[in-house]
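As you look at this complex, bear in mind that one protein chain is not there, while each of the others sits in place.
Up next, chain A:
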Amino acid sequence: MFEDRLRDLLISGRNQARKKGINAEFSFHREKSSLIRLGNSAVALSTHEELTRLDISVQQGRKVGSSSLTADITSSEQLQATLDQAAENCKAALGKDYEPIFGKVEETVDDSAGFDPELENFSPEAKTDLYAEVVKALKPKGKYDFSGSWSSGSTEMYYITTANDNEAYRRLTDSKFLMVLKEQNRKWELSVERTANKTGTFMADDVIAEFSSLLPIYEKNSGYKTKIGRQRVLFGPQAIAELLMLGIWGGFFGRFWEEKRAYTAKNKFGDKLFDASITITDDPTNPNVFGMPFDFSGKRRRPFVLVEKGLFKGLLYDSMAAAKYKKQPTGHDLSNTDFVLAPGNGPAGLEAGKKLAKNALYIPHLHYTHLPDPTKGMFTGSSRFNAMRLENGEFIAPLFSTRITDTSPSVFNNIVAVSSISVSQNESSTYGRRMPEAMSVPEYMLCDNVRITDVADSF
């Protein structure tokens, strides 16, 4: 439940706006964040931030203006000044050539199910201790340096508007752990990732075991320089999440589709886009995602299908694109979605995936991806952590940095198998503000004819 003092302050702001005849939306964001950065096998930085942010948007007819405040928000004067600034911006604004949609909280939401007070206050000492345990166990075994980051904290979001008296509130905790082992001479890199919304989800032993399972291939074999051209690739969770995001970004945003800039622009709902094993949803009820229950136009978020068994089923419309193109908003006035690539019928477990792949490249991570041609769904990015060459179903060598430049339709149409097991892939970032985000993806996806366009002589 939202703290009474702040709730009262924001509701008084809403009442003030109503008295003045101002249509206003109030979004409040509060975070308690801590982060440890590991570098060269030591803690390089330990941070803590406690921040509150208020965003107010004012709409009068076809004019909209907004104002944001990041400060210690304790007084009605601050709130009033922010509201006045938004109203002033609205007054000076240019009217749009369409009727903008004003935010309205569809139903009251009070969701603290994902909040763990222990994780909110998870200490830097505990993080340091776990890192130290892993470093102590593995550093003597080779010329290794360790780096990584471990972010944890809480996020509160509260949204109300002058349209009605409903309130939308969300409070959750999240944690994202990453540790990278780098061999100092040959420069290869291994990583282990974990995501959590409760404390005690994983222990140092888990991390040590995962690194230990990867080390022998890297230690005993020199780098494999693959050929340029089309190849079979077994993708792992982070790479699948990246492919999923690129595929959605290039093809499923309503504005881009309406403007003929999406690779799906020539398609209509029901058309076959991808292989029948591909089903993509935005599903806040999936247990592998953080599950945002509302968006910042007040829409209640429910499972939303984009692709079902390869068929085109839906497009994402935020309220701006919906208003412009006279469509219904779909609950996507937010930056942290809950995308899910459904599991398939492939055998469970990476070992089974390897056997199925036989001879392939194993690329579990894609680094620094971009879209050279979104209207074709073309993306590019390179392999990074834990990438290996598979022969006869076994890892035989670490892979030198390998660039893939292909299209989303091609990758999602060349599916050989999709694992029947799903995992959570944490995609949170902290640009500007804490915004937990995760995707649910199959643990592996095996694809043929993936286009390799460059190979380096190094990792």
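Some notes on this structure:
What we mean here is this: contacts are C-beta pairs under 8 Å (C-beta built on N, C-alpha and C of every residue); 3 or more make two chains touch, one makes a residue touch a chain; residues count from 1.
As a working rule, contacts and distances are computed from a predicted model.
When the unshown chain is looked up in UniProt, the name that turns up among "Amino acid ABC transporter substrate-binding protein", "ABC-2 type transport system permease protein", "Peptidase C69" or "HTH gntR-type domain-containing protein" is "Peptidase C69".
Residue in contact with the omitted chain (choice from A:22, A:35, A:172 or A:196): A:35. When you scan A:15, A:123 or A:392 for touch with the missing chain, the hit is A:123. Which of A:16, A:85 or A:221 touches the hidden chain is settled by the complete complex: it is A:85. Touching the missing chain, out of A:52, A:80, A:166 or A:199, is residue A:52. Contact with the undisplayed chain is limited, among A:20, A:143, A:187 or A:272, to A:187. Interface residues of chain A with the unshown chain, by the touch rule above, are 33-52, 63-72, 82, 85-86, 88-90, 92-94, 96-98, 123-125, 127-129, 131-132, 135, 145, 147-149, 151, 178-180, 182, 187, 189, 191, 228-229, 259-261, 265-266, 320, 324, 367-376, 380-382, 384, 401, 403, 405, 429-432, 451, 453-454, 456, 458-459.
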